[in-house]
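Partial complex: the chains shown occupy the same locations as in the complete assembly.
For clarity, chains are labelled A and B in written order, and residue numbers in each chain start from 1.
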């Protein structure tokens, strides 16, 4: 069985999600988020996060991220994020666009996690100096771009450094559920209790077709978001298309079950690959994404056999493997077996 | 039977549209518009418009409009549109945001249609003068905000004046199908043959949940759109959600059938209201929207009876009535009957 590990954005939707969309397509509903389902979603997210949150639904992760940050920085500010972050690498100049031209500054750190010592240096740099961008916000990705996860302690260190310098904190949670399950904590513990002001609560990679929630814990930032969502063209008239997906996603722990499956498939995949000596695990996968380095010829062989994944974008031999709520167990096993067989023939034969 | 005439954005989706979304939710597909359905949509729109077009799908009408215009003007340009246009009245500062701060200038004209003489005066104003915004693009709404429609001759006059001065022309076709059927011409005649460079081809108000196509006839403008859609956060990862809706919309003339129904219901509605002497038709509806002035007490009575529509935003007594692909004939008849009865009792009794 040949499967694709290119990204979790190639999978469609869970059954209950498309059923919800289907039902939402019937009958009349108030536009622009004044439908009943949108209100329900806010209630459900408040319950999930154990606090009274404001919610702004949008249809893309880029919109969720850049809108969130646009509420946190003046145009003369700088936003600190990891050098390898999605914000800096994969969202064109959306960050500059939405913030009216703030500066996005990459901070290094192992395993795509911001190094708190480097962060501390940056947040206090030239504060008050009009010639320099003023540190205004920090954005962390949880899961990170290489598949690692900040521990709660690491998160709290980042937010403490940020807060002491007066910066707001955003979390890019495109794979929020995958991270949460890996840490085994509550949603509250991984967000507002750890000092996060706004969360991009991703659902599109984990079971919906297009539904992301900007979840605002620091409600002083909410006013900006309502107006900025509209001027960004991200206020849907038939909002129920987004709210119905999100409601289904939050119902009966779908978000949890889907992420559990994706993470479990990665555990299986990684467990298989680590037993192949010629395969090098770059960063130990903690959620549903893995970067590893294959021996010469193996990637081509796997592709030729019908498996799909991204390579050729990073160092020689490096590939990225992503599992999703839909990745079949047989596909994972077949992939590992195919790799093992190739290695055995060529390297350990 | 009590129905809502508030807007055509309160109706859900046609059956074939939600079925298409449902099917699109299954299986894997390439992300970011590299799915097969997106390619099919481009082919279908090229056929519909009888020319080779570029297509950029987005999920909101605001995005379609402001992205289109952002490809047409430098930030030191001005964009001319009717004083009552959606662009100027209902899209926050999205126009300024997406154009990097161009000026949007309202031009007057009867029935919310740009007066070509006034336009001519504006397009030639202070050209080359660095102190003045340089006229760069014109945007027309077809259907207009008051329910009127530009004739082909009127359209061609607007575009001729624009082209002679070197300006590009955008058409806001949020209700494109309704206008087209009313004119009884081909899609090509109402667009590129009449001098339109980019069309916002609306579908959300006429049968889809969230799918709008930016249709580019003047392909020199296409390059900007690809990059600007991404930086605006409007490039969907699971594009098939949008492309499947649009494909269904274009299949078996759904777009035409839906608009025919909506227009027919407005003909019925208007035909009923004109026979009530105390009701004044403000602008004769040519598509599916009508502004009329009700005698004192009638609006409150209709609302109390359970009908829904917008009023109180314009001059005393003015209300707006919009029909959609889903408006039931019985509802229209009930509305007219209720109005007639109220009038007969109070004014003509």
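A few points about this structure:
As a working rule, contacts are C-beta pairs under 8 Å (C-beta built on N, C-alpha and C of every residue); 3 or more make two chains touch, one makes a residue touch a chain.
Note that the coordinates shown come from a computational prediction; the quantities given were computed from them, not determined experimentally.
Here 2 copies sit in place, and the number of copies making up the whole complex of this structure is 4.
Criterion: only the chains that are shown with their structure count from here on.
Per-chain CA centroids place subunit A at a distance of 35 Å from subunit B.
If you check the complex, the residues on subunit A that touch subunit B are 4, 7, 9-13, 17-18, 21-22, 24-31, 58-63, 66-67, 91-94, 97-98, 204-205, 209-210, 227, 230-238, 240-241, 326.
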